[in-house]
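Below is one structure, written out as structure tokens; the observations come after it.
Note that one protein chain of the assembly has been removed; the remaining protein chains are unaltered in position.
Chain nomenclature is as follows: A, B and C, assigned in order of appearance, with residue numbering initiated at 1 for each chain independently.
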Amino acid sequence: MATQSSRAFFVPEERRGRVADLYRRVRAHTEALAAPLSAEDQTIQSMPDASPTKWHRAHTTWFFETFVLKPFAPDYTPYDEAFGYLFNSYYEAVGPRHARPLRGLLSRPGIETIAAYRAHVDTAMERVLESCSDEVLERVILGAHHEQQHQELLLTDIKHALHANPTFPSYSSERVATLPRPVPPLEWQPVKGGIHSVGHTPSQDVLEFAFDNETPAHEVLLRDFAIADRPVSNGEFRAFIADGGYRRPELWLSEGWATVQAQLWEAPEYWHRRGEEWHVFTLHGLRRVRDDEPVCHVSFFEAAAYAEWANCRLPTEFEWEVAARQFGNLSRDVWEWTASPYSPYPGYRPLSGALGEYNGKFMINQMVLRGRSCATPQGHERLTYRNFFPPAARWQFSGFRLASP
Amino acid sequence: MATQSSRAFFVPEERRGRVADLYRRVRAHTEALAAPLSAEDQTIQSMPDASPTKWHRAHTTWFFETFVLKPFAPDYTPYDEAFGYLFNSYYEAVGPRHARPLRGLLSRPGIETIAAYRAHVDTAMERVLESCSDEVLERVILGAHHEQQHQELLLTDIKHALHANPTFPSYSSERVATLPRPVPPLEWQPVKGGIHSVGHTPSQDVLEFAFDNETPAHEVLLRDFAIADRPVSNGEFRAFIADGGYRRPELWLSEGWATVQAQLWEAPEYWHRRGEEWHVFTLHGLRRVRDDEPVCHVSFFEAAAYAEWANCRLPTEFEWEVAARQFGNLSRDVWEWTASPYSPYPGYRPLSGALGEYNGKFMINQMVLRGRSCATPQGHERLTYRNFFPPAARWQFSGFRLASP
Amino acid sequence: MATQSSRAFFVPEERRGRVADLYRRVRAHTEALAAPLSAEDQTIQSMPDASPTKWHRAHTTWFFETFVLKPFAPDYTPYDEAFGYLFNSYYEAVGPRHARPLRGLLSRPGIETIAAYRAHVDTAMERVLESCSDEVLERVILGAHHEQQHQELLLTDIKHALHANPTFPSYSSERVATLPRPVPPLEWQPVKGGIHSVGHTPSQDVLEFAFDNETPAHEVLLRDFAIADRPVSNGEFRAFIADGGYRRPELWLSEGWATVQAQLWEAPEYWHRRGEEWHVFTLHGLRRVRDDEPVCHVSFFEAAAYAEWANCRLPTEFEWEVAARQFGNLSRDVWEWTASPYSPYPGYRPLSGALGEYNGKFMINQMVLRGRSCATPQGHERLTYRNFFPPAARWQFSGFRLASP
Partner (left out) sequence: MATQSSRAFFVPEERRGRVADLYRRVRAHTEALAAPLSAEDQTIQSMPDASPTKWHRAHTTWFFETFVLKPFAPDYTPYDEAFGYLFNSYYEAVGPRHARPLRGLLSRPGIETIAAYRAHVDTAMERVLESCSDEVLERVILGAHHEQQHQELLLTDIKHALHANPTFPSYSSERVATLPRPVPPLEWQPVKGGIHSVGHTPSQDVLEFAFDNETPAHEVLLRDFAIADRPVSNGEFRAFIADGGYRRPELWLSEGWATVQAQLWEAPEYWHRRGEEWHVFTLHGLRRVRDDEPVCHVSFFEAAAYAEWANCRLPTEFEWEVAARQFGNLSRDVWEWTASPYSPYPGYRPLSGALGEYNGKFMINQMVLRGRSCATPQGHERLTYRNFFPPAARWQFSGFRLASP
């Protein structure tokens, strides 16, 4: 995050106005995403890695309360002191917090109280945004991007929760995200090796932003390679399944194979065989698998096994980024697993204080995903964006693309 | 259950009317118990042994649908075929069912649908009750007692769920159950040994009922003994704690001591130390422990350890029953652990068919509790009633009384 | 244990001689049982409930060291102070102890040191037995019976451990226990109900002994019943399997059915299907199942399911004992599960001090077995003997017999 950049040449009022717009737009979008969900829907938690909808709504609000209002709005009265405990996610420096696997046990506060909490904080934030320092604006921008991340999680988490219901209920009968498009025949795009620059370089944009883990920009040495012009499709992945992909240990990483056996995987998450047909559970209910869509809800282990089967490999995150700079953002529908473990960039320093717990402390046992997905809010994506999840995670909208050699 | 008894001497209309009254009264009471709870409250499940409020509401309804309407109301249309799967508790003979530990993941059906389901079944039941056989009436009576059991569980389960919330919310600001009363000094009541009759003998009452596990009535041989005239109080139990009761392995059964260490028990469930004071979480929130109330929410292990410490013992279930016949029902506030493992009476036969899964199949690794508690619905108790829970269970309203020698 | 009995009419020397003989015979038998086992065999532990052979050898020695030599032999020098920690089984009053599931991690002391430890204690015991009080003799008798119990466990535990080896090695090519005999057609033996006396009454025998849990003798009220004249055979049990016994939940206790599913039971422990044939792992290796032998290595759950399937029931422990008094000891080859949970007899008091931890503290969640097995040492059985194990245990030599009605 570009905390150091001075933007004195901006008219401050213009910047405040643009940030306030961003704030309002993001906050309203969260509420729009939660709107189709009942009080019961918003309460349940189907696994420790996922959180209830109402928790996402409260936690993103807690973020502004904790990092903007408490330090910078002297007359701010917290909505409820207990919320600091209930809705802290993982910030050790901010104090103790409610255990993550128990979030689904919080029937109170109910969704009406959560709505009131959001309104209370929004009102206070409006006052702050009328006149505040650049440091505050930076934090508001960070908070907006943080909330956008939770918007995507809200969708992945409710999808997982509704899928736990044997009646397979729909999140919504309307589509909330870009429709998947047909997939053309795969073509290989060659990329020249050599020294390339990767990572985020701050711009002069008034809403300029990147997470700390995208910095500092630096140079990497790549070899010549080719990258597929689109992600692997459902149709292609079905061929892998049909060829015994889930039953051939030689294709898998050792830990991946152990996971296949322990979890009884035989297809991507949310796929169900109905007689001869594969169906897939979506936010709009169960429907047939379409061969022309990118395969989605696969783990890194499945991506790597497929690549082995196809006698290819996954691109590294830097290959992905360099290709994306060259050909335009590669991804629209699914996050794409890369071959890169999630590590700090050379010279990386996290933000100072509690905000520094945002990214760096997760840099172990996770793999980088690049691109964006159908559930990523508009305006949240970046070529340098580094998403990351453990290699066995499947509940995100995650697919992959091939590279060679 | 006295299925064999003929009551031809009753005017059938009178009996139908009485049973219909019972049905309506019980059904309404369930709704009254759920009324203080929000949609969120009714959805959560805090442990595998407990169920969500809305599940209790639906399951008791499913019972009438499955065992009365489907077999005896030819034109009955099930409300939703999926509910047979979702709301079956443990009846193997009725088909597969939703796994118990996952009940808290069912956001749908929501509480409004549950209310509609109950109304749908009630309407159909009213038509059945207008003209039906004695066999049907027996099943309605059984269903009513089944629902009363779930009324008590609804309260014990929501208490456990609300306690999982660090803000300790109240179920209700009004008292829903009999107020505990002051406890007089303990006195010993002598009972003569010899051959005594125990268990349920069917009466001529039009609403005659007992669970199959209370039958057949039979004779047992007892020795002379004395039984305390009231359960052990909080004040007495605090003396046990103060004397190191939770730290002295010689007082405990081996498995009890292992549980103390694994669960870090140092007081009854729901007790919290605040400085020098013990507080207790109740359905009406956190308040100070009153020494004059019966100790509650203790396991069999704690009851047995206390008895060892007091150089006494727990009464057997037959001693309890014989004493209760002699002195009147011994218990009002807490179920009382006895020294008796839950076993079949000599000559016991369960009900035939799926209804036979009610009691007998749980006759292992459980201890019998006798009496009733503050959460037991009026009209549900009986001198011969056999409640049963595993020896480590603490979330029921369970206390105990001493016997000697 | 008959601590109260006075035997002043015995010539003390005669009694000491007889007890010393018992001591030597029992000690030698343990070594004979261990003799066929290598150092490696004696070290492994295949589950928390089982113990390594060398641990049995050491623990039984520790018992005499702790309860006889330390209190009664003033000049006794312990072999190794650390052994008090390593070889205490569960006596809380004697101090901390090595965790049971970790016994298989003790490579040291090795079997030669164990042998030296045994010799060291035996030497000291001989000196004690030359002149000692009646109290000491009582303890020696108790220690001998304790060691006999461990002799049977040594065999059941090594059987389990060797079975964990995919090569199915034999304990010994020689038979160590009574050969099973052919099973005649089942006949029912009627027994008159009424008041019967059960439990142990001390005799005037110089080696008089019973465990505390067999006392006090007392009266029980039984109904008329009939009991099978032999245990259920392998052939009969195979009919249960063939009739889908392991796939029919209505035959099982609820917890039993859960165990069947979790453990994938489909036959008794140690049975292996080889094509169309059932084979069974024995202490002498794998061989075909003989239909005429009593079924063995079944849990209480399987016994109860079989009885349900056969439209019979298991006898209570008192029915078993009364029948055994009438017809002679019923059992030779397998311990027999009864319908009785393991509870204290009326008026039961455990031995005082650490020795009181022997039996009473296990009186929960266990079922009583009566009789004896092919692995029970000669002279260890009694009509009043109460063996006990959790209802899911199968590694003991456990079978069952039917009762009716």
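We adopt the following convention: contacts are C-beta pairs under 8 Å (C-beta built on N, C-alpha and C of every residue); 3 or more make two chains touch, one makes a residue touch a chain.
What you are looking at is a predicted structure, and each value in this text was computed from that prediction instead of being measured.
Hidden chain, full complex: it touches shown chains A, C. Remark: the omitted chain is touched by one listed residue; of A:188, A:257 or A:309 this is A:257. Those residues of chain A that touch the chain absent from the view are 90, 92-93, 195, 218-221, 223, 249-250, 252-257, 300-301, 339-341, 343-344, 346-347, 357, 361-365, 391, 405. Annotation for chain C: contacts to the undisplayed chain at residues 38-44, 46, 54, 82, 85-86, 98, 102, 104-108, 110-111, 161-162, 164-167, 169.
In this section, only the chains that are shown with their structure count from here on.
Contact with both chain B and chain C is made by no chain of the assembly. If each chain is reduced to the average of its C-alpha atoms, the one that sits nearest the average of all protein C-alpha atoms is B. Measuring from the averaged C-alpha position of chain A to that of chain B gives a distance of 47 Å. Look at where the CA atoms of chain A average out and do the same for chain C: the two points lie 59 Å apart.
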